[in-house]
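One protein chain omitted, others in place.
Just so it is clear, A, B and C label the chains in written order, and each chain counts residues from 1 on its own.
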Amino acid sequence: MQLSQRRIKAAIFGGSGYGGSELLRILLFHPHVDVVLVTANEHADKRVADVHRNLLGLTDLSFVKQPETIDGVLDDVDCVFFALPHGQAMSLVPNIPPQIKVIDLSGDFRLRDQSLFESHYKQPHTAMETQAGFVYGLTETNREAVRHARLIANPGCFATATLLGLAPLVANGLLAGRVIVDAKTGSSGSGAKAAANTHHPQRMTSFYAYKPFTHQHVPEIEQELAHVGDWTNELIFMTHSLPVARGIFASIYVELKRELDQSNLHQLFAEYYHDSFFVRLVNGSPDINWVKTTNFCDLGFAVRGKQAVVFSAIDNLVKGAAGQAVQNMNLMFGLDEKTGLILAGTNP
Amino acid sequence: MQLSQRRIKAAIFGGSGYGGSELLRILLFHPHVDVVLVTANEHADKRVADVHRNLLGLTDLSFVKQPETIDGVLDDVDCVFFALPHGQAMSLVPNIPPQIKVIDLSGDFRLRDQSLFESHYKQPHTAMETQAGFVYGLTETNREAVRHARLIANPGCFATATLLGLAPLVANGLLAGRVIVDAKTGSSGSGAKAAANTHHPQRMTSFYAYKPFTHQHVPEIEQELAHVGDWTNELIFMTHSLPVARGIFASIYVELKRELDQSNLHQLFAEYYHDSFFVRLVNGSPDINWVKTTNFCDLGFAVRGKQAVVFSAIDNLVKGAAGQAVQNMNLMFGLDEKTGLILAGTNP
Amino acid sequence: MQLSQRRIKAAIFGGSGYGGSELLRILLFHPHVDVVLVTANEHADKRVADVHRNLLGLTDLSFVKQPETIDGVLDDVDCVFFALPHGQAMSLVPNIPPQIKVIDLSGDFRLRDQSLFESHYKQPHTAMETQAGFVYGLTETNREAVRHARLIANPGCFATATLLGLAPLVANGLLAGRVIVDAKTGSSGSGAKAAANTHHPQRMTSFYAYKPFTHQHVPEIEQELAHVGDWTNELIFMTHSLPVARGIFASIYVELKRELDQSNLHQLFAEYYHDSFFVRLVNGSPDINWVKTTNFCDLGFAVRGKQAVVFSAIDNLVKGAAGQAVQNMNLMFGLDEKTGLILAGTNP
Partner (left out) sequence: MQLSQRRIKAAIFGGSGYGGSELLRILLFHPHVDVVLVTANEHADKRVADVHRNLLGLTDLSFVKQPETIDGVLDDVDCVFFALPHGQAMSLVPNIPPQIKVIDLSGDFRLRDQSLFESHYKQPHTAMETQAGFVYGLTETNREAVRHARLIANPGCFATATLLGLAPLVANGLLAGRVIVDAKTGSSGSGAKAAANTHHPQRMTSFYAYKPFTHQHVPEIEQELAHVGDWTNELIFMTHSLPVARGIFASIYVELKRELDQSNLHQLFAEYYHDSFFVRLVNGSPDINWVKTTNFCDLGFAVRGKQAVVFSAIDNLVKGAAGQAVQNMNLMFGLDEKTGLILAGTNP
């Protein structure tokens, strides 16, 4: 594609949730993208700005009902984003015409092992052949593959925060013993629909653990760690709920094969991420406050002898979902991965 | 009843909502009450402490399904609290045996004018004859009537905050012109069920107005002001949503018939509430922070010439619901109104 | 200035507070601006990104100590923003060379009446001659004057929200009787320094009124209303503290000279703001959630006969401070006022 000639025409399937909301916030202002189609069954025919009221005055788009069949609907489209609930993309993607690129934000195509998918997502997988063509879209570890991919499985939010904190250590073969990830997420991770666990009167003063040992992001973390290096460690992964809207913070406890000090660690990460604009290494601890609404992943460290802790902070909806999706799209279309993604956070 | 002889046996219809939750928190530790029955259809047969997990270790009660008929169910009961959604108590109360006292926390029996009820609650009223026997349970303005009442219509939360701020002025015939009440409530005012307007990711950073001019507490405010004094003013009542769990704050703008300074106002209110332990007059503005979880109503004032503002702060679930209900029960059974209600707030 | 030839070189005096923080967030990404100087006494010589950690990776600027004298410091500068505490700009602005444009975010130059300034800001004014050259920078009411101004007094945050809600009514001579403004602000309105009233354990569950009748934004509101139309009404202005970081919500209660319905009001406002991109008229109530981090002012209405309420919502740091400052800068330099200000909000 020659950018001087034409712009990327993008479609979003599932535009009314928080993933769709953030895709719209980014793509509507992307210098090389036109959003030509946004679906949303429940809100079909409503104006986008009546649902995402932050976009009032910024777009005239309306939601359309999700088409029964793909035929003819995507004739002019270059790239489709799927931001649907788990289990829906797998029946649609196989019918997408081959000249169209696909980025799926759900868990449908992340796992190469069908049985792992089915045990974690509690449903049969009906498109494993299509899955074989997918690239796991953690941009920082798979940049070259992403550039040449037609199909991207965008990582889960917890997986993104965890993998970015562990990849340099695994790639350098530094880990001994079990790895413990104590991960915490804001309430937007539960989606845009009201539910008991996001009921404001209770959630605003809550902190609790959920899905111990069994979160569905565990298998994609292990799969990708094995891709990045020689991963044979035991992973203990624990998810908790934070009383904020946005943000994931992972405290990652590892045992190193040899003693490293903080500057060694910093150096190691700096080298691994030397061409990764969206990974920032901070002194001390990162804070979800400084990454909220941005595509950054902030990483910090603490070390005592062979015991090290990596702290990883992202915005679950941006680097953990829509932002990373656009970062991947940029690469797939030959653009600088930062294009349209310099979303400065705010203080406060 | 002679307290030395026996304790008050209380039943709660509708124990799983926030009104029921707070009734339980108070009544389970009330020195003269035994809670003998708590209903909750959705949670029938669950232990109370599995729903209101704050009460774990503090009660062995279980919820029972709401009985089809009252017959026989209340043989041993002295007092029934109704904490059901609007519209349900009116079909139950007429069948309550006459020796049992009733306190209804819903809006069913507050309004003496059937058409006002029907226009504000969007449903027919089927028990206006029973309504005629109800006393409006704003303790501070109706203390003597409450003492002798068998049936109490417990005031709405907004009505409580507003009436306590206006009653002394109306009783003293001081108001000229329209009265503007800018009222704000925490999210627990929407009840215990998750809903779009209490979805945490959005609510935690929200403030907005709702039901302009039309809130269903308006007619009970006007009815009670007419009872307290000579009320003919225009009332402009506006409700807003606050991003806190608990608390109502009303800013009440009035025009006085004559100039008063702050100490005059303080004096006037102090006299009106001289025997009202739960009304506290503060310097400057009250703060919902200082009344949360308590049965207090904190009032403060600002004056400029004939323009005065009364600030009123309560906990919507306590003084605005369950606390006031127990305050009324205390009086109805010959107890000190403070019994079981010295719920000290916390700092922070 | 010909934009094809060169970019605007901007200096910020007072870059470490929240006003400075937001100026940097906007100006660093403005397509026609280079930030060449940022002062901050307390943080002198620190990197900007070490104080505003949201900007890590996005700027290499460091803070410089505020210069004792202006001489020579601003040789290359086209525009100076003052985001200093009240009282500091007035000693600096008179020495700014005349070819440099000035935008002051403090209250120093907003009031044309020296005695009003001195009574509200509790300090003498030492530069009233310079004040005479200032234009009050509420873009929507003063667009033409702003275009030709060299010196801009940027409005206060409460004043912005209030004036945008009242200007169309005053301009059309519609107001009878007193006007009551019940205004609420988030905690960032108190600035970046920790203080008792912004101590998190208490603030997160607080709502209270402060500075009743006496807020320093009152005189600038009245001054500008008299500029917009024939303003002789009594203004009752009450400020409250909200437990959110960002946002101002004003509920503005007015009595109309003649009955209007909601669509009349909408029409009237739509006409008044027909060329004002940043004013959005909404159905029902606005919500600070939808304007946070943006330069929008959302307005909504409720009416009953001659009683009307205008609801106005802004982000206090953007439309109420830094965003409006840049909007004014754009006009002063012949740019579209939206340039660099399409800051889409987020959902959630």
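What we mean here is this: contacts are C-beta pairs under 8 Å (C-beta built on N, C-alpha and C of every residue); 3 or more make two chains touch, one makes a residue touch a chain.
As the structure is a computational prediction, the values presented were derived from the model and not from experiment.
Visitor: Pick from A:67, A:87, A:191 or A:243: which residue touches the chain that isn't shown?
Guide: From the options A:67, A:87, A:191 or A:243, the contact with the absent chain belongs to A:243.
Visitor: Which is it among C:244, C:279 or C:329 that touches the chain not included here?
Guide: The single option touching the absent chain is C:244.
Visitor: Touching the hidden chain in the complete assembly: which of A:132, A:209, A:226 or A:342 does that?
Guide: Checking each option in A:132, A:209, A:226 or A:342, the one touching the absent chain turns out to be A:209.
Visitor: Please identify, in ascending order, the residues of chain C that touch the omitted chain?
Guide: So the residues of chain C touching the missing chain come out as 18, 186-188, 192-196, 198-205, 243-246.
Visitor: Hey, which chain B residues sit against the chain that's not shown?
Guide: 18, 21-22, 25, 28-29, 52-58, 188, 192, 245-246, 277, 280, 282, 287, 290, 293-294, 296, 298, 342, 344-348
Visitor: Write the list of chain A residues that the hidden chain touches.
Guide: With respect to the unshown chain, the touching residues of chain A are 178, 180, 182, 184, 201-202, 204-210, 212-213, 234, 236, 238, 240, 242-247, 249, 251, 253, 255, 284-289, 292, 300, 302, 304, 307, 309, 311, 313, 347-348.
Note that in this section only the chains that are shown with their structure count from here on.
Visitor: Farthest chain from chain B, going by the mean of C-alpha atoms per chain?
Guide: Checked the centroid distances; the maximum from chain B is A.
Visitor: Once you find the CA centre of chain A and the CA centre of chain B, what distance in Å lies between them?
Guide: Each chain reduced to its C-alpha mean, chain A and chain B end up 46 Å apart.
Visitor: Report, in whole Å, the distance between the mean C-alpha point of chain B and the mean C-alpha point of chain C.
Guide: 40
Visitor: Residues touching two or more other chains, restricted to chain B: which are they?
Guide: Where chain B meets two or more other chains at a single residue, that happens at 201-202, 204-205, 243-246.
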